[in-house]
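I am attaching a structure below and will ask some questions about it afterwards.
Note that this complex is displayed minus one protein chain, with the remaining chains in position.
Think of it as A and B in the order they're written, each chain with its own count starting at 1.
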């Protein structure tokens, strides 16, 4: 049985957890003062960095659950998302509207295969 | 390490992704003009088709996260669900109310073991 690897562990949560060849992590924009376009751009860049850190990359995404503070932001999300996901490697994806912490426009829950 | 299998890949998402013996996918009703009863019926039928496609079946569901546009639809969901799930093989299940895209009453996030 593989061991659990934790990255960026704080009192409250880990930035990423890897087990059995699968990485799980959650991202919100580091700078929540930006608008939805800025926040989605940040989150997608943060995902790429996190994937690199855990030994994965964006061709190995398994599933992404997207929480938007406002579904009206869907078109901006989709425009940035569609340009970001590598063709032929899109993950399973859900996108729903939930209440997020003040200022946040988007939160993503990611699972990815590690190499 | 197993390879990632993707089914029904578009620019935005895959209909299903299989890795390490686990399939992950998301379903909303193909015809969102129907009422909640019609949509839940469709989603459950779509899940069965998807499970067959990836080499699984409804005795092998692991977890289902259900997003309802309105929790008042819970009784209709549960009536159809309880008749659909094979006895003795029910998955772990969560059900919460979230904002869904216009017209949609239900969205389900499924994980299942493949054979």
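Keep this in mind: a contact is a pair of C-beta atoms (placed from the backbone, for glycine too) under 8 Å apart; a residue touches a chain by one contact, two chains touch by 3 or more.
Just so it is clear, the structure is predicted and the values come from calculations on it, not from any experiment.
J.: Check the options B:6, B:60 or B:105 and report the residue that touches the missing chain.
T.: Only one of B:6, B:60 or B:105 touches the chain omitted from view, namely B:60.
J.: Please output the residues of subunit A touching the missing chain, sorted low to high.
T.: Residue positions of subunit A that touch the missing chain: 1-2, 4, 6, 9-17, 19-20, 24-26, 67, 98-101, 107, 109.
J.: What residues on subunit B make contact with the chain left out of this view?
T.: 20-22, 60, 62-63, 65, 71, 74, 78, 81-82, 85, 87-98, 111, 113, 115
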